[in-house]
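A single structure is presented below for examination.
One protein chain omitted, others in place.
Labels run A and B following the written order; every chain starts at residue 1.
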Amino acid sequence: MGGNCDTQEKFAELQNFIDSIEDKRGALIAVLHRAQQLYGYLSNEVIFYVSEKLVIPSSKIYGVISFYSYFTTKQRGKYVINVCLGTACFVRGAEAIMKEFEKELNIKAGESTKDMKFTLSGLRCIGACGLAPVVMINDKVYGRVEVDQIKKIIEECEKEAE
Amino acid sequence: MSKLKSIEELQKIRQAAKDNLDLRSTAESEDRIIIRVGMATCGIASGARTTMNAIVDELREQNITNVSVTQTGCMGYCAEEPLVEVVFKDKPSVIYGHVDAQRGREIVNEHIKNGRLLQNAIITKSFEKID
Partner (left out) sequence: MNNYRMHLLVCGGTGCTSSDSLKLVDELKESIEKHGISNEVEVVITGCFGFCEKGPILKVYPDDVFYVTVKPEDAEEIVEEHVIKGRQVERLLYVEPNLKVKLEGQKDLPFYKKQIRIALRNCGFINPEDINECLAADGYQALAKCLCEMSKEEVIETVIKSGLRGRGGGGFPTGLKWKYTSNNASDVKYIICNADEGDPGAFMDRSILEGDPHSVLEAMAIAGYAIGAEHGYIYIRAEYPLAIHRLEIAITQARELGLLGIDILGTGFNFDVELRYGAGAFVCGEETALIHSIEGARGEPSTKPPFPAQCGVWDKPTCVNNVETLANIPPIFLRGADWFRTIGTEKSPGTKVFALAGKVNNVGLVEVPMGTTLREVIYDIGGGIKNNKEFKAVQTGGPSGGCITKENLDIPIDYESLNSIGSMMGSGGMIVMDEDNCMVNIAKYYLEFTKEESCGKCTPCRVGNKRLLEILDKITQGNGTEQDLADLVELGEIIKDTSLCGLGQTAPNPVLSTLHYFYDEYLAHVREKKCPAAVCESLLSYIILPEKCVGCTACAKVCPVPCILGEVKKTHVIDQSKCIKCGACYNTCKFSAIAKR
């Protein structure tokens, strides 16, 4: 997480978001989405904060977070590489794409590189089946990916990061 | 925009929208051309935004003003993305597949400006739509 001042700012933003919701019934998932968007992941600190603001026990919040695969309690890399493992991508070779990323980054699916540049994970269908196999890096979708392009894709991200 | 308070107001705004869009309805639309770019997730992922920018840019460079470029949803031909449809008044529309920035500029220079269709790029509409 960034500096203390940065954190303060983010908490203020989360506070504003929570205050803007008129009907707080059922707002938990929307708040968690917003929090994860701000922080990149849901730390204990964030969970306790949300718990206090929405008056929901933190145990219940943990229950919700662990249920949904979209939420994460682990810090993630600057680039989150999501290999689509939907059926259309699967039959067009998504497994090989995933293996190549694992090999190139030297991590397993679900892990992050030590320098926290990359996190590798699988995803169930982003609905761009016409472009199978598909890889999504942060918000950018790469379609018709081939194994020998992967090195270049990673290099592209690394260059951009500099 | 103010709120519509009756069905008559809805019909009025609908007619106005129809006139505005329908190439056949008004005299000044005589030489108007519409270019539609498919911009659903698949289209954007295959570069439709770059294509659209290139088309708009090329139209500006060539000083062509009678063309409106608009975005639309999924046309259904995912394998051919990005897709661009060119509609001239009173002519069947032409759909191009795999339109990257360069092909986008070619569409402007060849099809729009010189009335020449592009080689190896046209795909066929294969469905019937209810009105």
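Just so we're on the same page, a residue touches a chain if its C-beta (ideal position, glycine included) is under 8 Å from a C-beta of that chain, and two chains touch if they have at least 3 such contacts.
Just so it is clear, the structure is predicted and the values come from calculations on it, not from any experiment.
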item	value
Listed residues A:A35, A:A132 or A:I150, member touching the removed chain	A:A132
Interface with the unshown chain - residue positions in subunit A	25-30, 32-33, 63-64, 67-71, 85-88, 90-92, 123-130, 132, 139
Contacts of subunit B with the absent chain, listed as residue ranges	1, 3-7, 9-10, 13-14, 16-18, 20-22, 36, 38, 40-41, 44, 70-80, 83, 85, 88, 90-92, 94, 97, 113-131
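As a convention for this text, only the chains that are shown with their structure count from here on.
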item	value
Between subunit B and subunit A, distance of the C-alpha-averaged centres to the nearest whole Å	35
Subunit A residues within the subunit B interface of the complex	126-131, 134, 141-143
Residues on subunit B engaged by subunit A in the complex (per definition of touch)	41-42, 44-46, 78-79, 81
